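One protein chain omitted, others in place.
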């Protein structure tokens, strides 16, 4: 039997907002340690990894490990029916073919039960190696979202460069060009408003803006985003889920030779 | 001559919002007692009844009873031009072919006159018998609207069951099922936030969600909605118009035999 009760039910709503655009169907791997999900987007270009640790739940019981195959759009439809203040409980019987989402208002006046059918989904677990990155930038998530959106009106790709001074985003298109420089800033009153650069060596990589735009659907999850960059490695874009998990996105950089061939 | 001056002009704007989706054209029956309207929706499935008592108007003069045939979408277009604070006066001459809506800002700086053409509309007055219902539920109108909207993402019909504990809404669909239980709650601070169950015998009836969704366009009219249910009778969904009237919707339940045939 599996049962997990989350007082901050809204975090689960935001997790779905953050993932359903990229992933249509996925297996949630449930164990005593928590809930994990890892999936490529439907075009097999980017990867999403979700982790929710069991200690973040008010109550978490998982008698044996299992995979919960779900259509994320249908799951999102049901979670949209939970109120912002609702406590959400996820329940599944061993060997059952449904998962139940229970939504309770804080005063227990309204109790809703939504039952979603499980699916058989073949998934490959990709095993992402832990790496040390050349540059790690932590910046306000709203700022990152805005830059990605703005540059998307100018071009299709963005060049991201990190130097000691800051992180620079550049795009080119038919109507002209744009570059946006965010300077290191450790003096903002709130930690989440700071821009922090941790750099071993300068990096300069190019990415498709449309995938970054999908990643920024996670902006509501956290006021800060962490971006990790290394030459020839996929960028990692990470949003914390409160203090008990994360949503991470991976996207391979565009290789210059490929680009030249394409032109 | 007919002239009716409504200081809370916004209530008239909300009445149109609440009715124009279901009814395209209708006769407003005007008498010294007030304004009445009764009409089937265009698919002849649900019925809308509106009552505005003359004592709710600052000034109400009606020399002789008459029918005012109006296109509700056009009337709504004109009422949308009234400000939220505007005083609205409705005027019609005996035997004229137009009705005039006069909008005055509280300080009289802007005075607008909108003249709408009258129409000849054949209407049957249906005479709704007064009945005692098995169950009457009074609940927050926003809560009802939300449940109807949420269940509409799951299925096409809703089963509404009333017991002593509360009112339960259930729906089924391709992706799964949902049921929402609202418990009796007489302790909310504001009366309008209470959920009150008045039940002679338990009832369990099934309705088409799309009509209920149209009924909830009246949510802005009142913070509370009253739902009256009896076996084999149309449900009544009622919203008060301030303290001088109401909008009531009637919808026949789905009969199980019919449903089974349909399957």
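Order as written gives the chain letters A and B; numbering starts at 1 within each chain.
Keep in mind that, in the parts below, a contact is a pair of C-beta atoms (placed from the backbone, for glycine too) under 8 Å apart; a residue touches a chain by one contact, two chains touch by 3 or more.
These figures come from a predicted structure and were not determined experimentally.
Under the touch definition stated at the start, the shown chains contacted by the missing one in the entire complex are A, B. Of the candidate positions A:6, A:182, A:203 or A:229, contact with the unshown chain belongs to A:182.
Taking the complete complex into account, B:108 is the one of B:108, B:122 or B:186 that touches the chain left out.
Listed residues B:78, B:139 or B:247: the one in touch with the omitted chain is B:78.
If you put the missing chain back, the residues of subunit B touching it would be 71, 74, 77-78, 80-81, 98, 107-117.
What subunit A contributes to its contact with the hidden chain is residues 143, 150, 153-154, 175-183, 185, 195.
Methods note: only the chains that are shown with their structure count from here on.
Its C-alpha atoms superposed on subunit B, subunit A is turned by 120 degrees; the angle is given in steps of 5. Centres computed as Cα averages put subunit A at a distance of 44 Å from subunit B.
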